[in-house]
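For this view, one protein chain was removed and the others were kept in their places.
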Amino acid sequence: MSALLRSFGRPGVLLFAALVTFPYALQRVFLHTPIESEMGTAQKIFYFHLPMAWGLMLFAMISGVAAALQLLRRSERAEDVAKAAGEVCALLGIGALMSGAIWGDATWGTPWTGDARLVTTALLELVFIAYLIVAKFGGPMAGRLAAALAVFGALDVPIIYYSVKIWKTTHPKAQVVQSLPPEMWASLWPCLFAILACSFALFELRLRQERVERRLDEAWLALSAGDAAPAEHTALSGRSA
Amino acid sequence: MNPTIPTLTKAPPTADQGAAPAAAEDGYEAVTGLDKETVALKRTYEAEVEAKVASDYSHIVWAYGILWSLFCGFAIVLLVRGSRQQRDLQALRRELERRGEQAVDGP
Partner (left out) sequence: MTPSLDDLRVDARSGVGPPSVLQNGSVTTLRQTWILARNDLRQELRELELLITSVFFTVVILALYAVSFAEMSKSAQPKAVPGMLWIALAFVGALTLTRVFEREREADTFGALLAAPVNRVAMYGAKFSVTLAVLCVCAAVLVPGLLLVFPSSGVEGWSALEMLATVLLGCAGFAAVGTLFAAGLAHGGGKNVLLSVVLYPLTTPVLMMSLVATQRVLQAHPGAWDILAKIAAVDVILLIVGGALFESVLVGGAARGSGGGDSSTGAGGARAPRTGEVGPDMLGDDVR
């Protein structure tokens, strides 16, 4: 077992942790948490909706900061981080929006309202989908343009957070989370952990692939350059053992 | 909602209001319990709650299912991409070995 875990590395450990935590979180949510008086059973969607939304903001921030570093320091490492975080951010955003729509359908009776927090979250999601589109199809300057996009996307995160206060809204206010009864908090933590562990595992896997991709590209290029080949050969063939 | 089904717009009458005084007169003792109207109201109420809970659970199943299938979908994308990179790496190694042999055979 430990050998298996080691062979998977840190993402494997994180995924394993998420896999163990998830059933525990589920039984806590359904068996040991009181039913919320106003919204009823449907409120149980909240325990995974909120971690998705927090994860969305967290990865938007990570992507934005990494993209800023990429632009200011021309760091390739930061570019890989920004790209991987951008993809996970888009994934979590879809999850948060869809679970939110389902929850809204159960409690508000409508999947979508023109509420400020919903609109800004949807915008953040659009920004990161645009980020992925630009990174893929943007031509020779795609990396830097996409990075600038991610920086603006991260700027949007505080706007999302404060939009609840600035605009009239039906979404539960941010203070609601602080006033949760302790049993609900106790159920929220494992859910948060499961979602974030899973997201970070996927993020790290994606990050590794991005780095491998870059190195493979460089290796092929060096190979096609011809004269550099012998040096690489000794280095690379040593790896195959 | 069906208009013939009574709803809990008023408080349900308590059981001991009507039947209890009549029982004392002729020695007949009524079974203590709920009158029909209250029972009907309670059943309606239960049905409503059941419908709400059932709909809530179907929403929950959908929400959780979508969340985890999103994660699984992304993981599958990563797997596919990873195996493509593995193939690329193998091709690179083969190419290097080929060149190495050429270098040994050559000059």
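As written, the chain order gives the labels A and B, with residue 1 at the start of each chain.
Criterion: a contact is a pair of C-beta atoms (placed from the backbone, for glycine too) under 8 Å apart; a residue touches a chain by one contact, two chains touch by 3 or more.
Here the structure is a predicted model, which is why all the values come from computation and not from measurement.
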- prompt: Which of these touches the unseen chain: A:Ala17, A:Met39, A:Leu126 or A:Leu180?
  reply: A:Leu126
- request: Please pick, from A:Leu19, A:Ile35, A:Met141 or A:Ala186, the residue that touches the omitted chain in the full complex.
  value: A:Met141
Field: Residues from chain A at the interface with the omitted partner, ascending
entry: 7, 9, 70-72, 74, 76, 79, 119-120, 123, 126-127, 129-130, 133-135, 137-149, 151-153, 155-156, 159, 166, 208, 211-215, 217-219, 221-222, 225, 228, 231-232, 235-236, 238-239
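We take it that only the chains that are shown with their structure count from here on.
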- prompt: Per the centroid of Cα atoms for each chain, what is the distance between chain A and chain B, given in Å?
  reply: 24
Statement: Per the touch rule, the chain B residues reaching chain A in their complex are 52-53, 55-57, 59-60, 62-64, 66-67, 70-71, 74-75, 78, 81-82, 85, 88-89, 92-93, 95-97, 99-100, 103
Query: How about chain A: which of its residues touch chain B in the complex?
result: 40-42, 44-45, 48-49, 52, 87-88, 91, 94-95, 98-99, 102-103, 105-106, 198, 202, 205-206, 209, 212-213, 216, 219-220, 223, 229-230, 232-233, 236-237, 240
